[in-house]
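See below for the structure under consideration.
One chain of protein is taken out of this complex; the other chains stay put.
Our next item is subunit A:
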Amino acid sequence: MKETPLSNCERRFLLRAIEEKKRLDGRQTYDYRNIKISFGTDYGCCIVELGKTRVLGQVSCELVSPKLNRATEGILFFNLELSQMAAPAFEPGRQSDLLVKLNRLLERCLRNSKCIDTESLCVVAGEKVWQIRVDLHLLNHDGNIIDAASIAAIVALCHFRRPDVSVQGDEVTLYTPEERDPVPLSIHHMPICVSFAFFQQGTYLLVDPNEREERVMDGLLVIAMNKHREICTIQSSGGIMLLKDQVLRCSKIAGVKVLEITELIQKALENDQKVRKEGGKFGFAESIASQRITAFKMEKAPIDTSDVEEKAEEIIAEAEPPSEVVSNPVLWTPGTAQIGEGIENSWGDLEDSEKEEEDEDGTDEAIILDSLKMDTGVEVSNIGSQGLSRAQVLTGTQAVRPYAPIVLSDSEEEEMIILEPDKNPKKIRTQTISAKQEKAPSKKPVKKRKKKRAAN
């Protein structure tokens, strides 16, 4: 099936966002997505998830006769397949261009870099050598297939164990896994591909593009490197002109990223090794349980609301009656009207009222701490005992709406102004309102001040 075309709006949106250094999933320009490596029960089987892109890698071995011109070397065979479940556009005969490109890149990265010691795969020179076959299957395509595939390939190779073989004169004995523990492959270094996507003719660059970003990119630069900062292969596609310093910069970034990824791989391999040694459970089945989307599912819990009425009545009896709500609009001047009563605008006398605010705030906090007994982490500046009476006096007569949303704010702003769509967005001093709220906790508060105010 042909893939659905990207609409002009989406394309423009993505490009504009990239110009402003924003990515759709919130990553920074040089950030990779989460890499997750899980192993199967067999040696040499692994699944690598780079964000949502998933690649399954499987290594297998066979004894064959060597190539005529390389009689003492083993044979490596790499194969990447784009499974139809990866994307609707992948059909059995359709995606040849992409497939060829990916396969070639993978071969150059792994074979030409000589990361695997092929001499050690020789059993009897000229007669029997090991043929190592790496099969990679793309299970889900969400961008940046080559990175995920290269990680899967090298992880699978590191994880793989081949049967042990011993040669005594003319006799060759192949031991089964039960007789002798299988032996890991001899791997010199771990080459890992890092992809860079370029936009607007090379002006903007992103590391690890996801599927949407790949659709709007101009060109792609892939650098395969190992942790010793040796470049194994480098390829630029898409026909963009890159400057020398851009390529150098990319290689430096690739160096850093490859270090991180190599560490991750080592850790994953060690973990798996440990689990196997301790006899614990390993394999894909174990890792699936924690990945299920309903892992944190909550059933709908029935709540007993039989005693709420009494409690509510108690609270209402103790609370202050709400002030009168005046709903007539008042026209101040043509173009300025006010509905509901707010406090009079006191922008003129800033110095006095600000000091007043501070005191008010202190008393607010005191009231909160007393009545709610919560650790809000807010500083209490003044705990004045006359705070209560002052709060009663300064009733701001702001209409308190029953079902307003409760807002938790971590913002460092001192004052938070929430614009309600059906009200004048006037900047209104809220200190008295918050005081009032604590007196009548049955009515949900509308506006909040300061940090970390938790709702009751």
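Following the convention adopted for this analysis, a contact is a pair of C-beta atoms (placed from the backbone, for glycine too) under 8 Å apart; a residue touches a chain by one contact, two chains touch by 3 or more; residues count from 1.
Just so it is clear, contacts and distances are computed from a predicted model.
Novice: Select, from "Mitochondrial tRNA translation optimization 1", "Exosome complex component RRP4", "Hemoglobin subunit zeta" or "pantothenate kinase", the UniProt-recorded name of the complex's unshown chain.
Specialist: "Exosome complex component RRP4"
Novice: Write down which of A:Pro5, A:Pro92 or A:Pro302 is the residue touching the left-out chain.
Specialist: A:Pro5
Novice: Name, in rising order, the residues on subunit A that touch the hidden chain in the full complex.
Specialist: Contact residues on subunit A toward the absent chain are 1-2, 4-8, 11, 293-294, 296-300, 405, 407-409, 411, 421.
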